[in-house]
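Have a look at the structure below, then the notes.
Only a single protein chain was left out; the remaining protein chains are all shown in position.
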Amino acid sequence: MPESTIEFRVRYAETDQMGVVYHTNYLIWCEMGRTELMRQLGATYAELERQGVYLVVSRAQIRFRNSAGYDDPVRVRTRLTRMRSRGVTFHYLVERAEGQRVLAEAETDLVCVDSSGSPRKLPGSIEELLDGALEPQIA
Amino acid sequence: MPESTIEFRVRYAETDQMGVVYHTNYLIWCEMGRTELMRQLGATYAELERQGVYLVVSRAQIRFRNSAGYDDPVRVRTRLTRMRSRGVTFHYLVERAEGQRVLAEAETDLVCVDSSGSPRKLPGSIEELLDGALEPQIA
Amino acid sequence: MPESTIEFRVRYAETDQMGVVYHTNYLIWCEMGRTELMRQLGATYAELERQGVYLVVSRAQIRFRNSAGYDDPVRVRTRLTRMRSRGVTFHYLVERAEGQRVLAEAETDLVCVDSSGSPRKLPGSIEELLDGALEPQIA
Partner (left out) sequence: MPESTIEFRVRYAETDQMGVVYHTNYLIWCEMGRTELMRQLGATYAELERQGVYLVVSRAQIRFRNSAGYDDPVRVRTRLTRMRSRGVTFHYLVERAEGQRVLAEAETDLVCVDSSGSPRKLPGSIEELLDGALEPQIA
């Protein structure tokens, strides 16, 4: 079960007047998490786009458990949880890097499109790479 | 069934290298929509915070239907769909302002907290205002 | 002396934990201001890009005078102050929409490039449109 892990500190720009991270930033962090997972699997997303393969978010769902503040160390753990011929689903756990308190849990569906935005199949080579990263399904 | 409607144009900063609006911006627009709905109901959110009443997003869900580009005119229609003693649910329809093509559909749960972040009940006066804005439930 | 004027309210996402607008957002607002000025002059920037003409910020300078908070009504007044064969300079006044208190004053230089990022001259038709918008120089 491959999983990527990234760590970074909360930027001042990411806080809001409630004194905590503004909620939409968590989804930006999730995208950083899947960039890293794909790199780790050997399918650098920047390279994919250069080949005309785009993964577009079609659905996002996120639950916020605890808040994070400026300069807090944060960790995002990303896994690939589902694959279809034209898309993939990622799952994210955002937690404090110290103490592992869960901050948010999210899931996003992405669909594969070409440079004109039309749906297309994932290239076979990418499908194979991602397939190997899928969580084993219990029969 | 009160509904707020806001219209604005996509900012250059909101686009990404795919040439369309980066997905998390839609949730920022949703927040602008509920700011407007609350103002319309007479419960200006900025004023609420000054009284120590905060509404924090605890869950967000969004489906992306079509993309929008730089300078496109966008409309967000916001409704209050559910109320609990300590929270509320809003529903959002994001569409192109010309032609009404749906861009995204979203829902967020918000919980009421005090300035220290502890859950609290909505003030009675606010509860009444919002209650009047709730969609009628069919029996 | 043509000048564009835009008005909008501060978004929650634009505040930071100091309780005011995070400073870089002012430069995003400036970009909205020049989008509007160009539209007003008949040179819609989105259309320019479709023709392979890009204006890239090469320098930005901004002075912050007063802070703005969530939901505050803001006005940005934009003027074209200088033109060169390969670039233009805009000046911005950001103020509270009620009472006209100055929030910030900024200036940006933009250079003209083609789709590959190489410097190019402004198309003659655009140069003419912008030229007419230049502030008169006192002899």
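Lettered A, B and C in written order, each chain numbered from 1.
Simple rule for what comes next: contacts are C-beta pairs under 8 Å (C-beta built on N, C-alpha and C of every residue); 3 or more make two chains touch, one makes a residue touch a chain.
The structure presented is a predicted model; accordingly, all values stated were derived computationally and were not measured.
By the touch definition given at the top, chain C reaches the unshown chain through residues 17-18, 23-25, 27-28, 49, 54, 56-64, 67, 117. For chain B, the residues in touch with the chain missing from this view are 12-13, 15-20, 22, 24, 69-70. Where chain A meets the chain that is not shown, the touching residues are 8-9, 11-13, 28, 31-32, 35, 44-46, 49, 69-71.
The definition used in the following text is that only the chains that are shown with their structure count from here on.
Excluding chain B leaves the other chains joined by touching in one piece.
Homomeric contact chain A/chain C: same residue numbering on both sides for over half of the interface positions.
Taking each chain's centre as the mean of its C-alpha atoms, chain B lies 28 Å from chain C. For the pair chain A and chain B, the distance between mean C-alpha positions equals 24 Å.
Chain centres here are Cα means. That of chain A falls 34 Å from that of chain C.
Residue positions of chain B with contacts to 2 or more other chains are 28, 49.
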